[in-house]
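Here's a structure for you.
Every protein chain except one is present and positioned as in the full complex.
Chain lettering (A, B and C) follows the sequence in which the chains are written, and residue indices restart at 1 in each chain.
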Amino acid sequence: MDAAVFSLEMKVRDYECDMQGIVNNAVYQNYLEWARHEYLLSRGLSFAELTGQGVIIVITRAELDYRLSLQAGDSFEVTVKASHPSRVRLVFEQEIRRQPTAELMLEARITATAVNQRKRPYFPDELKALL
Amino acid sequence: MDAAVFSLEMKVRDYECDMQGIVNNAVYQNYLEWARHEYLLSRGLSFAELTGQGVIIVITRAELDYRLSLQAGDSFEVTVKASHPSRVRLVFEQEIRRQPTAELMLEARITATAVNQRKRPYFPDELKALL
Amino acid sequence: MDAAVFSLEMKVRDYECDMQGIVNNAVYQNYLEWARHEYLLSRGLSFAELTGQGVIIVITRAELDYRLSLQAGDSFEVTVKASHPSRVRLVFEQEIRRQPTAELMLEARITATAVNQRKRPYFPDELKALL
Partner (left out) sequence: MDAAVFSLEMKVRDYECDMQGIVNNAVYQNYLEWARHEYLLSRGLSFAELTGQGVIIVITRAELDYRLSLQAGDSFEVTVKASHPSRVRLVFEQEIRRQPTAELMLEARITATAVNQRKRPYFPDELKALL
């Protein structure tokens, strides 16, 4: 799989900023997650429905490189590029770029897998729509 | 002041849902705050800039009536209707309605004031754009 | 029911503060909720287990009076006093007081009920431990 890049426009909300006046580090993971879930929806997969059906997708590793800080009032784009480098792993390469200038704010590489009832990694049929 | 109603379209993000699978109670205050700040922006006032200039607006009372629960995937509209019932108080009447059906999910009445350096309520000139 | 007052000690975490350098308004609802859930635990009731068993407790109304703002570094106490004023309603009167001075920071009155599968209010047997 070498998917096209999915992209989502977002805007910083004031409550996401901390006492430094910039978006708190943890909030970027919220942005990245939401973009991944919207990407899944664009492929016909709802994270909430998958969870309801017992398909539990978990993150096993997150690497985030913070380049510049988003601030109150900023608009930005979150991209998602998915790949499937091994039998049970999905990798999402993601970027956050401030708009309209496209400055790179953050790069991330998120590794996920699904786990079955015994917490063992597997690749559920439901995710084949991503391939 | 009897302002027209300001309205903002939003969408539930999965990370805003809790173990009941519905939007957590506290998150509605985030939605309401963000709609108020976007309302201020529509009047030429940035909450972040006001804060930077030392104009500190605080909430003194929040009343929230929860009617129905937003869920993953829901789109909704948050409205803001501002009034200025006393010399130092602003009141924001707000509703959250699920779209496209316009079902009422939450009603709120938020009372705010500005506080000066000695933590005393006052009505700063900067907010006169709201009147 | 006129329960004794339950009390929980907490401490402000820096990420709970916003660009004003004070605890964000919505975060107080997190504090209040967590104190209620710890109160339930003190009565032998786990919110997570209740949810897992299909006992869905929802907030129907929240009234919050913000007196003073908690800041980074503050320790505080959250109290819970539960009452059962009608057949299907639970009311939690709560206070947040900064420690060690016991200054009142916030007063709240939270009304809750349980809802059955058809979203109708009822009073589940499981909650009788609160009476």
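Just a few scattered comments:
Here, contacts are C-beta pairs under 8 Å (C-beta built on N, C-alpha and C of every residue); 3 or more make two chains touch, one makes a residue touch a chain.
These numbers come from a predicted model, not from an experiment.
Take chain A: the residues that touch the chain left off the picture are 19-20, 24-27, 29-30, 33, 48, 51, 56, 58-66, 68-69, 119.
Counting over the whole complex, chain C has residues 13-15, 17, 21, 30, 33-34, 37, 46-48, 52, 71-73 touching the chain that is not drawn. Of the residues in chain B, those that touch the hidden partner chain are 14-15, 17-19, 21, 24, 26, 72.
As a convention for this text, only the chains that are shown with their structure count from here on.
Two copies of one sequence, chain B and chain C, touch each other mainly through matching residues, since over half of the numbers at the interface are common to both.
The leading chain pair by number of C-beta pairs in contact is B-C. Note on chain placement: the centre of chain B and the centre of chain C lie 22 Å apart, centres being C-alpha means.
Across the assembly, chain C contributes 19, 24, 26 as residues in contact with two or more other chains.
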